[in-house]
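I have a structure I would like to understand better, so I am pasting it below and will then ask my questions one at a time.
What you see is the complex with one protein chain gone and the rest in place.
When the chains are written out, they are named A and B in that same order, and each has its own residue count from 1.
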Amino acid sequence: MSNTTGQDTGQKPAYELLGLTAGEYRGICERMGREPNYVELAVFSLMWSEHCGYKHSRPLLGRLPTEGERILQGPGENAGIVDIGGGLAVAMKIESHNHPSAIEPFQGAATGIGGIVRDIFAMGARPVANLDPLHFGSLDKPRQRFLLDGVVEGIAAYGNCMGIPTVAGEIHFEDAYEDNCLINVMCVGLVRQEDIIRARATGPGNLVVLIGSSTGRDGIGGASILASAEFDETAEEKRPTVQVGNPFMEKKLLEACLEMRDKGLLVALQDLGAGGLSSSSSEMASKGGTGIDIDIARVPLREPDMEPFEIMISESQERMLAVVEPSREAEVMAVCEKWDLDATVVGKVTDTGRLRVFDGDEPIADMPVKALVDEAPTYVVEPRRPEHERDQPLPEDHYPQPEDLGRVLLDLLASPNVCSKRWVYEQYDHMVQTDNALWPGGDAAVLRIKGRRDGIALTSDGNGRRTFLDPRRGGRAVVAEAARNLSCVGAEPLAITNCLNFGNPEKGPIYYQFQQAVEGMAEACEALGTPVTGGNVSFYNESFGQAVYPNPVVGMLGLVEDTGRLGTHRFQNAGDLILLAGDARPAADGSEYQLTVHGEVAGRIPDVDLEGERRLQALVRRAVREGLAASAHDISDGGLACCIAESAIEGGLGAAVDLEALAGGARDGLRPDLLLFGEVSGLVVLSAAPAAARRLQEEAGDVPLAVIGEVGGDRLTFTGAGGPAIDVPLAAAADAWQNALERRMAP
Amino acid sequence: MKAKVYITPKAGILDPQGLTIERSLPALGFEGVSNVRVGKYIELELPDGEGAGESLERMCRKLLANPIIEDFEYELIEE
Partner (left out) sequence: MAASPHTAAPPARFGVVIFPGSNCDADTHDAIETFAGAEGRYLWHKETRLDDLDCVILPGGFSYGDYLRSGAIARFSPLMEAVRRFAAEGGLVMGICNGFQVLLEAGLLPGAMQQNEKLKFICRLVSLKVENDQTPFTRRYRQGQVIQAPIAHHEGNYFIDEEGLAELEANGQVVLRYCDPEGEVTQEANPNGSLANIAGICNREGNVFGMMPHPERVCDALVGGTDGRGVFDSIIDSVRERSGR
């Protein structure tokens, strides 16, 4: 076979430059029955990269529950699919675009959106929502402001142009992400069940059609280099490999693909993401149990002098690969022409079980599909508990209690992790498609389904700080928090998609964190009945040897029975009673209070009582659905005081809270600062009219439900035995919370 | 033949992009910079011949620039 060298590789063997080990190279030779040529080696290096091959995660991911009666498609396809009844289904997927965004925030984030949106319409679904969980370093640093600004603009530019509302997300700022931001993107689509398309290349003789942008050198090596190696000083030099997004092209691609779906023209559909043509064609062949022949001479190029291997691994954006029957070719071309899209037959499905690449008539690569897709080696690393982990939480008197708790409240409300993210979500078109029954800012987004009474609820959550202190508890907590957020709007949690952001898994402590976090998530998913529909693993989130906080990010889907009866976090009426539901004891460990006021992240986070969590959430959902609760809001960053302050600010009504009523049950004897600002899973603040509050208490069963205060007035007061611990004007709290981010980002 | 087209905001039109740059320069230690105006630069190739300049002029008026808010200049480069 010709073209074996492709490139001068100097002294190091080619496989090493492509990121493969000597052992992996031997494995490739064995499976090939000979030495691979450079094209084949390039394709293998991508397919066997951590990013495509899940070498360190595959053995552990099996622990996650992936089955349930609503799960129509679990992990392994472009996206997971969940049955929501009435013949409809939801496609959902989350992905990371961390490294590209750290290099070039605007394009990195934009192409992240492009990729995840393609995953959704590859399933035949129309994208209806984007969610974007983001993690940056401290905003005190100009570079971090630049990153936030660029990432948000990139998401806005792409998502807004596509006409897909960005309905929710979350943003955290911690030093741990300073050199390695986490940019996760999630997309959700709706599809009639009979319209679901899969990426199975079936029917030898069927045509393989490349649709969309021409192929250039962008992103070459992206999958193997960018996503699978740590960052260092050379990151800047890697800039040329960052892809540039064209949302207008993708909008046309979306509409054309859905039109072809409606006309029944597609046997299979797959997006070209990481690994480009190599991974899309081999994965389609693998799923179809077939082979694929590709003729690279037919691939429309943006640059004339591209090498064969470059064409095979290019990550040019806005391209889809379709399998169509020869008799429908003309119809496919007609749809593409209508949308002014290039479409080219670049190959055909075969029964060989091999991915064969030709340059015109000349064969240039021939590889077994199974070896490429299913036989990437897996690695198990000896897990080692990180040294910072503690068996015991900090003693509750570890920190002195601040004198001015009102000041603490205002500082926490103005912390970028707690404050309103309006500055961000107003840059996203969050209303297009006119389905948003709840606008951003609450616990979860709710979208109506036109023509139906029910709707879908969406949230994304991640808390690296807690997972850092205890990965198993952190894994449990993040799933529980997502479910709690959905319950607060009245939704029944159905399923999750996850993006697991970790450091270098070849290191024992990182492997340990990954293993423990997956274990914790699995336990919570089982207890709360939310299987995993797929997702993404992002390893090597390290810079200069320092890993980010281990951060499993969860995107969760829920169903609301009636979009006319939704929970809101806003207080509604003066005179309503404020209730605290749940029986957990907040702690400083891992809290925003600990970081902002005491300047450290230390201790051990409290465990999550999953059984109690399940009961609590059922009560909250009932309270919302039956209209008994006027508001419901999950206690998270900033603790109970910030939770109540947010409900008050957004509702335009003050609140008076009795700290003594708060300090019962599990919270017996807890110091006021921890009562107010400590954090723990399993607490929700409700408000209700007095009669409704009484009914709620009767119905609460074994879920503790304490009346702790009253809505009304224009101040926020928290009063203990010795008088008011906090007494601040609502307007001051509102100013701190609403405008903090805008002030930080002002030029 | 090659052409370079420069499009700038008309004199007197507020240019928020320029202003933002102007305001952020002092923070980076560049004092005294004023009158920052941000425009667009377009490169294109067009058929050689007599009418090239005229054709480009019309292109600018019709599509490349919006004469209500933008001025344009161009260079034609004979090869």
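By definition in this document, a residue touches a chain if its C-beta (ideal position, glycine included) is under 8 Å from a C-beta of that chain, and two chains touch if they have at least 3 such contacts.
It should be emphasised that the depicted structure is a prediction, and the values quoted were computed from it without experimental measurement.
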Answer key for A:Thr66, A:Gln144, A:Asn160 or A:Thr350 versus the chain not shown reads A:Asn160
Determine which one of A:Leu139, A:Val381 or A:Val432 touches the chain that has been left out. A:Val432
Across A:Arg217, A:Arg448 or A:Arg465, the one contacting the chain not displayed is A:Arg448
Considering the whole complex rather than only what is displayed, give the residues of chain A touching the chain that is not shown. 153, 156-157, 160-163, 246-249, 251-252, 255, 339-340, 425-437, 439, 448, 450, 563-564
List the residues of chain B that touch the chain left out of this view. 9, 13-14, 16-17, 20, 63-64, 66, 68-69
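By our rule, only the chains that are shown with their structure count from here on.
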Between chain A and chain B, centroid-to-centroid distance (C-alpha), Å: 41
Write out the stretch or stretches of chain B touching chain A in their complex. 20, 23-24
In the complex formed with chain B, which residues of chain A make contact? 747
